[in-house]
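Notes for the one structure printed next.
Moving on to subunit A:
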Amino acid sequence: MRDVIDHQGEMLRVTGLHAFYGESHILHGIDLAVHRGEMVTLLGRNGAGRTTTLKAILGLTGRRSGSVMINGREAVGLPTHKIAHLGVGWCPEERAIFASLSVEENLLLPPRVRSDGMTLEEIYALFPNLWERRASPGTRLSGGEQQMLAMARILRTGARLLLLDEITEGLAPVIVKKLGESVRLLKERGYTIVLVEQNFHFAATIADRHYVIEHGQVVDVVEAADLSASQARLDRYLGV
Partner candidate 1 sequence: MDISLSSVLSQIMLGLNNGAFYALLSLGLAVIFGMLNVVNFAHGAFYMLGAFVALIGLDYLPRLLGSEAFGLGFWPALVVAPVLVGLIGVAVEKTMLRRLYQVDHLYGLLLTFGLALIFEGVFTNYFNVAGEPYGGKPPILDGAVNLGFMFFPRYRLFSIALSLAVCLAVWFVIERTRLGSYLRAGTENPDVARAFGIDVPMLRSLTYFLGVALAGLAGVVAAPIYSVSPKMGADLIIVVFAVVVIGGMGSIMGAILTGLALGLIEGTVKVFYPPLANTVIFIVMALVLLWRPTGLFGKEI
Partner candidate 2 sequence: AGGPLKIGILTDMSGVYAGVGGKGSVIAAEMAAADFGGKVLGRPIQIVFADHQNKADIGVGKAREWFDTQGVAMINDLTNSGVGIAVQRLGTEKKRVTINNGAGSTALTNKECGPYGVHYAYDTYALAKGTATALMKQGQGSWFFLQADYAFGQSLQNDAANIVTAMGGKVLGTVKHPLSTTDFSSYLLQAQNSGARVVGLANAGGDFVNAVKQAKEFGLKQTLVGLLVFDTDVKALGLATAQGMKFTTAYSWELNPEMEAFGKKFFAKAGFMPNMTQAGVYSSTMHYLNSVKAAGTDEADAVMKKMRAMPINDFFAKKGVIRADGRMVHDMYLVEVIKPSESKGPWDQLKLVATISGDTAFKPLSASECPLIKK
């Protein structure tokens, strides 16, 4: 699909986003903006509302209000599958590998939303485990392999805005390193990335900006530049 370049070159702008699960009000007005090719992280304690933020952007929460501009298009009010076609790729926290599909089918499942996604070859090169296991049912994969698959899956679609939720979860250091490299690679390729991370050190080196979320609100924003300066502040937020 065709990108609508808006003047500020903004890929994602979220303003005053509220979201609910049934009766419980989770997000209380999230504001953030990500420019094309930027990478930002959402930091916060368990239950702060980071996952919910990503879900709300995709319209997967219950009721939601506020504004979500993707590529200069208003996404609030669009059905989820339409939002996806605005060029959004999501790597969910719980991985959500499809049990009834084989690894390769899982990879091939998401429809391309743009032409220039990665090819299978590139993906297998990135995650050799997947190549070995490509024939076996998705959920037969090890915890980590599932994580890789969930990540790899969206690289094929050519989505330009990636929402990654705790992708290093349960991964061995060696793989975490690999992922770090591939995320950096994606950034160089001009992808726009919103990363939810527990493993702060993984995110710290690559991200342009860090949003700290507490109780469904952005309570602080730290630019990569003055990271070291505000380290203490961050540690307090994250309860280290």
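Inclusion criterion for the candidates: all candidates are chains of the complex that A comes from, given by their letters.
A few points about this structure:
In this text, a contact is a pair of C-beta atoms (placed from the backbone, for glycine too) under 8 Å apart; a residue touches a chain by one contact, two chains touch by 3 or more; residues count from 1.
Nothing here was measured: the structure is a model prediction, and the numbers come from that model.
Within this complex, subunit A is touched by candidate 1 out of 1 or 2.
Residues 55, 58, 60, 79-82, 84-85, 88, 90, 92, 96, 98-101, 105, 108-111, 113, 157 of subunit A are the ones touching candidate 1 in the complex.
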